[in-house]
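Take a look at this one; I'll ask things after.
A single protein chain has been omitted from the complex, and every remaining protein chain is retained in its original position.
Our next item is chain A:
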Amino acid sequence: MFDDFVDRSNLLSFQLSNGPTDGQSRLAIPALQAKKNTILVSHGRPPWYAEDGQRITDAFVIGVAGGSASGKTHVARQIVRKLGSIPTVIILSQDSFYKYHNEEELKLAHANMLDFDHPDAIDMPIFAACLADLKACKQSNIPIYSFQEHQRLVETKYLYGATIIIAEGIMSLVDPALRALYDLKVFVQCDSDVMLARRIKRDVKERGRDVDGIIDQYLRYVKPSYDTFVRPSSSYADIIVPGSNNDVAIDLICTHIREKLQERSSTFRQKIAVPLKYMSPRSGASTPESFLEDLHLTLLPQTWQVQGIYTILRDRTTSRQDFIFFADRLSTLLVECALQHLPYAPKMVVTPIDIESHGKKMDAKYVCGVTILRSGGALERGFRRVINDVPVGSMLIQSDSKSGEAMLLHLMLPNYVRFRHLAQQAYIFLLDSQIGTAAAAFMAIRILLDHGVPEDHIIFITFIVSREGGILVLKRAFPGVKIVCGAVDDEMQEGWLEGYKGEGNPEGNGRQVWVIKPGMGQIGVISYYHFHFHSVHVLRR
């Protein structure tokens, strides 16, 4: 539905930028950037983990080095384009990693007297640390360098979730720590006179600089740096690509990457949707009751009211209005019940009539909610009724229209999750309407773990869990995750969802789905359609 329109700037997006001394060209880029991102990720991110919940492999990292104006950017873009339907690519530019300058250096920088073409100008340890995090599929908050202020800014840029990372910059093959991270090292070779010619043309045209100034800078910094540091680093390259007419070389690189990615891909959903078909039967214990206890679900007390609410929600004749009212009421109760999984500490307060009262307080430093769109939106209002002062993020996870595999299409996480040191202390409530195949739940939990959230700090709130579905695999992979639900249904049934012609599905193809029985139907589709559209729309702004 939103596949091609969701702004995924949080998932990836780092802009291409050419060389150290031509940083101002960034200012012209924003208009191009949005377009570029849609090219980079039009298909969502398929599972990057196995049924045991562990990551299968690291991201594939390519280092691209070469002289200023040698065509590194072009090569990086061509690789992305030729790869076609790759899920997510981050292009990490060396420019972001210029060091923080003291006042003296700042003066020199403004007078164009600071040597930006020296390896020491770049904060290699941070560059390597960020790249290592991204390679290990963790989040990274990379520095932002302002070429206007010639300074590293206080803010950082959050990046997460790439299958391929291209680290690009003149010095990207110079540092041994960086080199150790690359799966493929590319050097873009270009004659000095071609590079100078391109540089003059670009600087004159884009920045209105005069030729004398450009040549002066070239001779003083760019050329010596190229000869001393950049060109010698080409000896580390796996492949040397010419700076022009390089189609064949790029084809070769792409073939190599595709092969490597193929080796790493996994088909995941079929295996977990109906685990009983894939797993050896458990010895002896086969009664559903003992089954259920093993899962350690937190089941809402089955009062008459709860049973009555479920009867209304399951009824196919229930109006949309009624459905929403009772879904809100139920989710309020579920969230209240889920709060038992937070830590509490003693607290003394004084009442208005000045009497001491010994009670408790919630003892979690950071708490936030994350909705799994679209159907998790049905729990959001209830969540807000109970916890009104915490950030709520979202993940758009939908199954691929062809393979049925869960695909991460959009990610908007609260800052408590984005920064690893906060995530390690945060408690996260994950909201989704049901756990059937558990493919979306699996992905959502993996994302939080990737960010450093401890497994036992994740509390998953849902209306229905299917006893026969993926819950078994989910609990086996992530035993520490708390699952709070209001009902446990018996069956998973294979079904077929009629497709609708629309964006991302031009032929209107239907697809295979698993439905929970008796279940509540397709919650996101029927009742919360407008609600979700609204929330996604808001997130895009």
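Operating definition for what follows: a contact is a pair of C-beta atoms (placed from the backbone, for glycine too) under 8 Å apart; a residue touches a chain by one contact, two chains touch by 3 or more; residues count from 1.
Going forward, contacts and distances are computed from a predicted model.
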Open item on the list: There's a gap in the complex where one chain should be. From "Proteasome subunit alpha type", "Ribosome biogenesis regulatory protein", "uracil phosphoribosyltransferase" or "Ubiquitin-related modifier 1", what does UniProt name that chain?
Closed with: "uracil phosphoribosyltransferase"
- [ ] Check each of A:118, A:220, A:258 or A:314 against the chain that is not shown and name the one that touches it.
- [x] A:314
Open item on the list: Which candidate, A:50, A:153, A:197 or A:362, sits in contact with the chain we can't see?
Closed with: A:362
TODO: Pick out which of A:201, A:320, A:347 or A:365 touches the chain that's been left out of the picture.
DONE: A:347
Task: Touching the absent chain when the full complex is considered, from A:333, A:453 or A:488 - done: A:333
Open item on the list: Touching the absent chain: which residues on chain A qualify?
Closed with: 303-305, 307-308, 310-312, 314-317, 325, 329, 332-333, 336, 339-340, 342, 344, 347, 349-357, 359-362, 385-386, 388, 491, 493, 495, 515-522, 526
